[in-house]
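Notes follow once the structure below has been shown.
Only one protein chain is missing from this complex, and each of the others stays in its spot.
Up next, chain A:
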């Protein structure tokens, strides 16, 4: 069991990666499948996982929502020949930052203690949510002098 991200970084080795694919049933808007991968069955409880993915989907839907605000932003930007984008952050970028913070928080609170790590989809071209599965080095039984599972690293 890992207690935090730091520990994960220094005392674990990557065992596997799972890739959650996009869900295109609603068109080209950004949505990810909430299907629970079998590799995670032993690692994390299904409701926690589904919560994370559903939340991410909500955020992406918010970013891509066609509504009054996005039309206003579009028309205003057009009127300034899109020069306004040089100084102003678009709504999408704001939501992406929110998503980055959310993933960081989820990693710290829920996933790293279970030896998992979520990669922000923007770093994979918004194609997949990559979840890395780590194995504790101590538990694989081969290392000498590596940090023990309680977290005291010999540095």
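In this text, a residue touches a chain if its C-beta (ideal position, glycine included) is under 8 Å from a C-beta of that chain, and two chains touch if they have at least 3 such contacts; residues count from 1.
Keep this in mind: contacts and distances are computed from a predicted model.
Colleague: If you look up the hidden chain in UniProt, what protein name do you find among "Auxin-responsive protein", "SEPT2 protein", "Phosphatidylinositol 4-kinase beta" or "Palmitoyltransferase"?
Modeller: Per the UniProt record, that chain is "Palmitoyltransferase".
Colleague: For review purposes, identify every residue of chain A that touches the missing chain, sorted by number.
Modeller: 5, 8-9, 13-19, 22, 24-28, 63-66, 70-71, 73-75, 77-78, 81-83, 85, 90-93, 96, 107, 117, 119-120, 122-128, 130, 132, 135, 140, 143
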